[in-house]
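Before I ask anything, let me first share the structure, which is written out below as structure tokens.
Left out: one protein chain. Kept in place: all the others.
In order of appearance the chains are A, B, C, D, E, F, G, H, I, J and K, and numbering begins at 1 in each one.
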Amino acid sequence: MKKILVLHGPNLNMLGEREVDVYGNIKLEEINRQLKTFGQDHGFIIEACQSNSEGDLVTMIQKAKGSFDALVINPAAFTHTSIAIRDALSAIDIPIVEVHLSNIYQREEFRQRSLTAPIAKGIISGFGVNSYLLGVRAAIEQISR
Amino acid sequence: MKKILVLHGPNLNMLGEREVDVYGNIKLEEINRQLKTFGQDHGFIIEACQSNSEGDLVTMIQKAKGSFDALVINPAAFTHTSIAIRDALSAIDIPIVEVHLSNIYQREEFRQRSLTAPIAKGIISGFGVNSYLLGVRAAIEQISR
Amino acid sequence: MKKILVLHGPNLNMLGEREVDVYGNIKLEEINRQLKTFGQDHGFIIEACQSNSEGDLVTMIQKAKGSFDALVINPAAFTHTSIAIRDALSAIDIPIVEVHLSNIYQREEFRQRSLTAPIAKGIISGFGVNSYLLGVRAAIEQISR
Amino acid sequence: MKKILVLHGPNLNMLGEREVDVYGNIKLEEINRQLKTFGQDHGFIIEACQSNSEGDLVTMIQKAKGSFDALVINPAAFTHTSIAIRDALSAIDIPIVEVHLSNIYQREEFRQRSLTAPIAKGIISGFGVNSYLLGVRAAIEQISR
Amino acid sequence: MKKILVLHGPNLNMLGEREVDVYGNIKLEEINRQLKTFGQDHGFIIEACQSNSEGDLVTMIQKAKGSFDALVINPAAFTHTSIAIRDALSAIDIPIVEVHLSNIYQREEFRQRSLTAPIAKGIISGFGVNSYLLGVRAAIEQISR
Amino acid sequence: MKKILVLHGPNLNMLGEREVDVYGNIKLEEINRQLKTFGQDHGFIIEACQSNSEGDLVTMIQKAKGSFDALVINPAAFTHTSIAIRDALSAIDIPIVEVHLSNIYQREEFRQRSLTAPIAKGIISGFGVNSYLLGVRAAIEQISR
Amino acid sequence: MKKILVLHGPNLNMLGEREVDVYGNIKLEEINRQLKTFGQDHGFIIEACQSNSEGDLVTMIQKAKGSFDALVINPAAFTHTSIAIRDALSAIDIPIVEVHLSNIYQREEFRQRSLTAPIAKGIISGFGVNSYLLGVRAAIEQISR
Amino acid sequence: MKKILVLHGPNLNMLGEREVDVYGNIKLEEINRQLKTFGQDHGFIIEACQSNSEGDLVTMIQKAKGSFDALVINPAAFTHTSIAIRDALSAIDIPIVEVHLSNIYQREEFRQRSLTAPIAKGIISGFGVNSYLLGVRAAIEQISR
Amino acid sequence: MKKILVLHGPNLNMLGEREVDVYGNIKLEEINRQLKTFGQDHGFIIEACQSNSEGDLVTMIQKAKGSFDALVINPAAFTHTSIAIRDALSAIDIPIVEVHLSNIYQREEFRQRSLTAPIAKGIISGFGVNSYLLGVRAAIEQISR
Amino acid sequence: MKKILVLHGPNLNMLGEREVDVYGNIKLEEINRQLKTFGQDHGFIIEACQSNSEGDLVTMIQKAKGSFDALVINPAAFTHTSIAIRDALSAIDIPIVEVHLSNIYQREEFRQRSLTAPIAKGIISGFGVNSYLLGVRAAIEQISR
Amino acid sequence: MKKILVLHGPNLNMLGEREVDVYGNIKLEEINRQLKTFGQDHGFIIEACQSNSEGDLVTMIQKAKGSFDALVINPAAFTHTSIAIRDALSAIDIPIVEVHLSNIYQREEFRQRSLTAPIAKGIISGFGVNSYLLGVRAAIEQISR
Partner (left out) sequence: MKKILVLHGPNLNMLGEREVDVYGNIKLEEINRQLKTFGQDHGFIIEACQSNSEGDLVTMIQKAKGSFDALVINPAAFTHTSIAIRDALSAIDIPIVEVHLSNIYQREEFRQRSLTAPIAKGIISGFGVNSYLLGVRAAIEQISR
């Protein structure tokens, strides 16, 4: 059975506790649970990890190589600042889908620049939890071709 | 039965005939056919229009108000240049999903600016025809709440 | 009797229906009616047109040459993006007054640039419907000298 | 009877003596006389002051609070450089109309930025003396509602 | 016999009537007549169209595909603002020559950016009517190889 | 007994009367009274002045040389526009502490540049009246070494 | 008894050993000792942590929520580069005071941008160790209201 | 006998007391004395004024019209910030020479922009007191033609 | 018989030997031979020179004054860096045509700026050797009027 | 025997596995082996570490102080984003040599800025593995003086 | 007897022949003659050279070291483009005065940047031939101290 890794960047462990008006009140565990169920329903194994550390995320991405068939990533704040994560994404050769809970085009100027998006296959932004579900669908579509 | 309008911007009528390496060789009629079938399968009426004219697209968007429950739009070149389309999108109060065939983050500098994206609920970019299908899914999710 | 053309740019046909907090709830027909009455009261014929199409506005401006004695124009979104309308305005030799319903200095960064204003005799911005009435007054003053 | 304060910024005391091709040959006293007559004709008291000093203009604006019902101001050079005048305008709560003799969009790059305009209700620019008369009309319209 | 399409952008229908000091007093019909004669003399059919509408120009360019052997275009104002025309030019695979009546390097800052030029084979700018004649020559040279 | 001069820039005389949501409803006289009491409690004489005039503030700063042991200044709007005040601050050799009522990092773009801050020993910003009290503490600490 | 967390960013563990001319020769332990004594004297518990890792600082900030009543943070180099820390600061709802040993306005261009300051209540910069003491005072003032 | 006005801008009254390494230790009175003697030796009356106030300098410049044959001005800090002084200089029609004690090209970025220099006949910068003497020579040369 | 000077800038002596994919494999001597033949056929004397030295090109341009009736120049790299050549071109009063082998709009960012083009009558770019032939035609048209 | 520390930044542990066309197919262990042999041959002890974590690299650099005589560092992605590493490098007083496998001048715009290079003694970029060997040579030369 | 070298940059050999409205109709030989006479009258030997070549000017400046006591240079176009001349000026240790015939602040944007001025003692700009005479005076004053 094919495997998909879902990576959550910094502060996403605080979902449902912080800025509820922006991100909604669903918790990360609930998102992960929904994603796994969705995977099972479609015949895929979905694993999910979160880290506040850029270096840990780099290492997780590196390790995805060979272990997973696709990567769905919400790099959160690191979208705009981390060339290291960009380089890690460039170093693996599985399909990558970048997702965001909020519509980053509606946010601060410094969130308009994305270092990671040019490396991804595509980007899904602004649909809350549904961004993840659509992202996993997109990833499945990529690896089912 | 709820209705979704899918709008295609300039040059999308040339799909499958131009720059096949970038956009694939599927034709617009085929995309529209797939979208309509998808709609039927999920209990929604989907109508699709294309125009090369900014003014016509503005008018189509204005007319969507009251006639449709959601709008999925690929503004193509006008994404980056048309404040008029942005203003038209602001003037209607149904959910809007912006989609792009290619990953605009991988393209020219002048395609990095999006005038329309801040008005949309969310954006889906880079998955070819699948961007439309995911976009319709996202729209359905919005109007099914 | 001298004639003044009033041109309304894209989305102004939606006045009173969209973003009522920004533009008020008066409709375009009502504005046109007030302008015509005002013209009659002061001995001028006032005609008014609206279009969502840049090309149509260019053609309307070109045709004003020889048929009208002054032009009052609210280019709306095209203020900031249309060199074609700027060029059309440069090509006629009657007085031009640019008007805006809202104070464009209070709006988005991309609305701060005006391509058309340097071609106009003067600009009136921020007074709602009254911007048009003051604009017609200014035009009358120009052609009554 | 309601009162309107008209403030003239730096170098406007030289009107009619300097750069006649840009500003015309009317003197400031004549403008003030016309404004007062116009006020009387419409049932308003109009007072006018001029200063070359940013600090004095700040103080005049502060004092307008409570004494006047509206403010018409031509900040001249300070339009583009004075945050202090902007802050003073923000601190009073009567309608403010900004006027300019020339069309500032036709002038030097450094005159394109306006620090004061976002604080005003609206702006009238480019009609010579008539900018003031239209500005007073706009102010009257504001306080007559 | 091979065919060349000559496209004239917005406001070029006003040639000879507007800004005679910049563009000369020759009319568009006269230019088209000269071009056709020139074509006949060299064994090519030349057709010419003008439009003030971006969308119409996009459609004309799309239709050139398969019907014409080369395209000579003066996009006028759209040179600097239209990604839609750029995309249309990218979608056809016949040689494209961009021409301008005036030397665009001598004009306003906002005319320094060209969105269409990188798609053309080459550019000819500044020689008045002769720009068109040289442009047709260049096109002929391309399709005669 | 050592002496500290507290200088208040333009519009600070309006404290408690303007933009109460931003600056609170305390008046300048009350701030000065608190500062003087604080000085007395710690064995320092504190004098306070306010001016709306850049030139007067320059002169006050110049005169502080030789008469005061430290300067606490809130240049308000002049923080961002006055090189003259910067030069005056450079010309005296007593410790300078710059204070702001509001957190200038949360305000308009044009308030992000500070011409005076590089000349000060340090900056305290965002704590309302307490910014002044902390500023005087910082100044005392400097001159008590 | 209320608790205040003091967070020291990267390289602050080298205080007193590096760039003594810029930062003075006091060691971090000594600063922490002074802060704790200061806290005890005023009836507050002060805890202090340092990390060179952005991710660890994000986690420490997240954990402050519910455990501490205020946060005093010197993000050091991360002030200018870390959106992740900014987001973590946004996610907690206790008062935040940002402090800097040196006056960042006197330093390199790239240290002029602060990502964290707009999230803090206020900023204190340039007073060496005293910046921390003033920062704790400011925090106490916030939580004692 | 022809008359030349020498105007000194803000902080020049502190010459010889401030930043001696930059400006030397000569006092303003001594400069003025040298200039007057120089004038007498060459048959010109030289008057000198200094002000820290932008508004006063504007008024002094306005009054020079008709009373003086040439103006030598060191606008100091206002060189870079005052459009009002620029406008005043534009309003008089006598030769203007701008002088600076220090070489402004060796100073801060914000001193590289000169608002007043384009209005002057010429600029002399970097020669200390001698800048004034050379400036008066240049002015004399202008009015002796 | 009228004379036309053709000037080739730096590295054009390497034509046919370097970057053949960009510039083609024709050698400079061959271009010059074609140009001279073309001149003879049309009744003009054409002389051609090349230099890698900016100074030599400046001198050649200066000497063209009085000796030649028109100048066709490919300034190559100096197009983008040489104000000296621009000034030399401004100093002669014969028609100037600027030509480029490649389409400079398709090349590096730093080749987008042209210092020389605003001084030329017109520009021809992108047609390989044919750029020169069209350039000579344009020059002939200028001097045959 | 003197000791040199070689630090490898993020993703360098993937050498030989990722982007082989850019970085070659040599593995990091092989580079380290070559460096150690080289050190032995020249009488120096060379130790090598790699980390994907910015914080760990900061700590490694801090610890180099006192333990090593020179530092050769390839900060990889952190070259362009890490002020924390720059600050750590500033805090140690041994010679620092910055090396890069690829020529960073040939890469993306965002890799053109180097935060660390101004702190290094010198930079070697573009020679693949040889960059390291040359870097160690340069370091040896520094500490052998 | 002390010696002063006067260097004239590119195109100054065309003085009196080109752009007479900008530079006047005096020829370079006449300027040099006046300068030499002026030198003799004041007891200095003045030599003058001109070159269109950046490299030659660099060499002339290098040779001035040891042979001349001061340098007066009008770098003309190279003022804005030549780092090589800047470096040569930095390498000699005699006083340098930069002069310009026209007021460079009144000219094109690209002439606003000066690479050489920060190396000179001072700059004199805008007085035509008199700029040279004032420049020699300034140089004499430097070497007579």
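We take it that a residue touches a chain if its C-beta (ideal position, glycine included) is under 8 Å from a C-beta of that chain, and two chains touch if they have at least 3 such contacts.
On a predicted model such as this, the values are computed, not experimentally measured, just so you know.
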| item | value |
| --- | --- |
| Which residue of K:Val22, K:Cys49 or K:Ala91 touches the chain not shown here | K:Ala91 |
| Touching residue (missing chain; options K:Asn11, K:Ser82 or K:Gln142) | K:Ser82 |
| Selected from K:Asn25, K:Gln40 or K:Thr59 as touching the chain missing from the view | K:Thr59 |
| Interface residues of chain I (partner: the chain not displayed) | 9-11, 13-14, 17-19, 51-56, 76-78, 80-81, 110-111 |
| Contact footprint on chain J, counting only the chain that is left out | 103, 105-106, 114, 117-118, 120-127, 130-131, 134, 137-138, 141 |
| For chain K, the residues touching the chain missing from this view | 53-56, 58-59, 62, 65, 81-84, 86-88, 90-92, 115 |
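Here is the rule we go by: only the chains that are shown with their structure count from here on.
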| item | value |
| --- | --- |
| When chain B is superposed on chain D by its C-alpha atoms, the rotation angle in degrees, nearest 5 | 120 |
| Selected from B-C, C-E or C-D, interface repeating E-I by over half of its contact pairs | C-D |
| Inter-centroid spacing, chain I versus chain D (mean Cα positions, whole Å) | 55 |
| Chain A-chain J separation of Cα centroids, rounded to whole Å | 31 |
| Junction residues of chain H, two or more chains touched | 53-56, 81 |
| Interchain pairs in contact, sorted by label | A-B, A-G, A-J, B-C, B-E, C-D, C-E, D-F, D-H, E-I, F-G, F-H, G-J, H-K, I-K |
